[in-house]
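One protein chain is absent from this view; the other protein chains keep their places.
Right, subunit A next:
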Amino acid sequence: MEMVIMAAALIIGLGALGAGIGFGLLGGKLLESTARQPEMANQLQTKTFIMAGLLDAVPMIGVGIAMYLIFVVAG
């Protein structure tokens, strides 16, 4: 049971770490490119939004599987 909880913690933790790094890079690049070309801000915002959707797909599924492990398998 401890191993299942550890596995769930690893899934959530590593997923959050990946999403955090990805979002940090995404936000930083968005600020940088908006400062260079403010007239492109709308297009960049749309592209960031689309990339954010792709970026958090894996952590979201990871959260679902981790909750299953915690509350159904271990619980």
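We take it that a contact is a pair of C-beta atoms (placed from the backbone, for glycine too) under 8 Å apart; a residue touches a chain by one contact, two chains touch by 3 or more; residues count from 1.
Note that in this section contacts and distances are computed from a predicted model.
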item	value
Complex member absent from the view - protein name from UniProt, among "Electron transfer flavoprotein subunit beta", "Cell division topological specificity factor", "ABC transporter" or "ATP synthase protein I"	"ATP synthase protein I"
Touch list for subunit A against the chain that is not drawn	12, 16, 19, 23, 27, 30-31, 34, 38-39, 41-42, 45-46, 48-50, 52-54, 56-57, 59-61, 63-68, 70-72, 75
